[in-house]
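What follows is a structure written as structure tokens; I'll ask about it next.
Heads up, one of the protein chains got dropped from this complex, but the rest are sitting where they should.
A, B and C label the chains in the order they appear, each numbered from 1.
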């Protein structure tokens, strides 16, 4: 019954993950923010989300798919024209079957892309009908491609780089859990927010627990430079007095949820990552990023984002 | 005068539905989330929202519409060309009227799709003008099709599956109303929220009442697996001590309103459903979904979402 | 120094309109929601927002603009081709200058739309170059048209109809200011919110004042049917004990600001209107809208939205 602490009353740190204690080495979020869950679904075939795949696949695979789709479509239509009879075309080369098919293949390409030179041209109802269907198919397919290309480019995305390690170290009199992040694109991120959830096994109850870790600062107006997130480890922190070994034993995972407004497109972007116990370094702090100023312009070198120095 | 309970002061569970007591068997929301209301409007003809229809109709109907629209447009323009005189075209077959019309039909298709082979070509001002209008019409229509296709694919949508039944059963010491839901797509849903509104007839006042049911947890950070929503039935609950028969007699309807952020496109998606009294099972609980772990990857089987077991 | 009333502390009902007392018959908002302000700006010419105009103009004007743009572009390019020399084209009719120009006009249309029959074709560097530029211009223009058409169709819009009159009448023991509104489209509106601001001249201070009127209910989950907005006129209301004549004398204007989520596209839509004193009817109430139920489906007749009945 979660109703005890003011504003956050009904918000659960839980992930819909349940509280069953998992094997060691569970990782809910990968470093790149993908979730380690696969959902089996009865109507799976009815639901393959083609658009989702087209939008999220790599550019390399996307271009390969476009090219092979174009090639296959032309093979298909060339075969249809061949089946309907090559003699139904004007100016077709009739040297041999191969040349007939090749010419039909190129006629198909000219039709699909609506370039339509017309040197080779369809005659008669059947092949003209197929060509009419092909040109419309072509237009709709390229209409679709337009949408997909726009969708790929305009998709709201944050390109956040997180420091390779998180640290626990003395900080302003007490001890704190810290990691560092930065925006690696030319877009400015504003109204930047971060939330840190700790997932761990409670060794007494044998349950997986989730707790939101309070942060020193969880919202900033700009993320122009890097941002070091600080969770002060006081007596109320669930990891008060924990060693690195304790965290590994509890199979702890620090889940990092980030969102901001991308200033260029005014849309909200999300990013996430996680740190496991073995990615934690005790008693270390992040080295300040090299910065220099020329006139009003400050340059910051994000290539040193991961650099830490061990304390005493 | 609704001002009594803090934050929700002015928010009404009401649905703009009024409080007149309806006949039995009213259902406001269907299982698929559509609303059982039809609005008659004087300016209806002026307002048929074509874009809305094109975006929401089924793919089957959409493709049928595109094909029949393409066919009709070509019939229309072929008729115009025929009316303007088939002799105004170069290379047209003049075997008979049918062949003339067929050739004009294919010339129209070549013009509308801008494939323009040019074997058949317009000569003279009238047919050239019609062709000039047709090619522009074609381009604008396919421009529209591009927009509609993009709109269909990119429309924010949640594909939530709700358990077939809801249950009332003992839960952590007290009794609770529960149902289960899951995301059936590859997209991750984050910042997931749910609201449950109970609509029922107050048998004393003969009014239809609406109340927001407080939930144990109404917001989670991820909906990676399934989510069981729990309304604890304590003394303050409007259905405290109700039997299934009481709920059916009061024509109760549990309205479920869901929203989340679709992580792939960063947009907010909505879903809703409802449960009526006859879809409630007393004294039953949902069986845990089969899950297994290979390395970090946890697989969950959503095909068992509906499975319940009756309690003693 | 506005800091006195809790949550709304720093939110001003003010409209950036200042408090200078205007002539009688000021109207800030028209019934259709447009604002009666025109901004003169030094860089006006540099800022004419073409896209804004293309998106918001009527369909009739838009189609007229497309047609006349198409016609003008072809006249322009035909003139260029004519200037470059009609003898540079294959198969051009050379009967007379008019026929030459007409043929060049149609060649231009075939190039701009990329239909390119090729019966008439350019020969030589100059006309081929112009044609190369024209076909690219055509493609980019139609690309633009695609965007504009999509923008026009997908623009978030609420089609709210407000009752012709507002009323002040007895309501549940006290008196209330009321008006009625309904959604006239097939889209469902959810998370519906309304705000009513009263603008009036304070006759003592000779200042124009703005006050947010508290509403009985200012947010509903659905706006499936009509919604009657109620401002209870108690002692704290700025119009307590006002007559219609008082409101007219104070040049009162009730500004109605509405927003909701359009369920089909998951975007937020805004609507607004205003009522002036002469659109107020005292001592009247809205007639319930005719409704009937067939099975689960309830039909409501929005054509009667304006109907009121005078009370004793």
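Criterion: a contact is a pair of C-beta atoms (placed from the backbone, for glycine too) under 8 Å apart; a residue touches a chain by one contact, two chains touch by 3 or more.
As the structure is a prediction and not an experimental result, all values here were calculated from the model.
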item	value
From C:72, C:97, C:125 or C:206, residue that would touch the chain that is not displayed	C:125
Residue among C:146, C:163 or C:237 touching the omitted chain	C:146
Which of A:34, A:53, A:72 or A:184 contacts the chain that the document leaves out	A:184
Interface with the unshown chain - residue positions in chain C	1-2, 10-18, 22-23, 25-28, 30, 35-43, 47, 49, 51-53, 55-56, 90, 110-111, 114-118, 121-123, 125, 128-129, 131-132, 135-136, 138-140, 143-144, 146-148, 150-151, 155-156, 195, 197, 255, 257, 267-270
Where the missing chain touches chain A, by residue	66, 70, 74, 102, 106, 109-110, 113-119, 142, 145-146, 149-150, 153-154, 159, 161, 172, 182-188, 190, 192, 215-227, 232, 261, 263-266, 288, 293, 296-303
Contacts of chain B with the absent chain, listed as residue ranges	114, 116-118, 146
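One rule holds for everything that comes next: only the chains that are shown with their structure count from here on.
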item	value
For chain A placed onto chain B, the superposition rotation in degrees, Cα atoms, nearest 5	90
Chain A and chain C, separation of their C-alpha mean positions in angstrom	36
Numbers and ranges of chain A residues touching at least 2 other chains	114, 116-118, 146
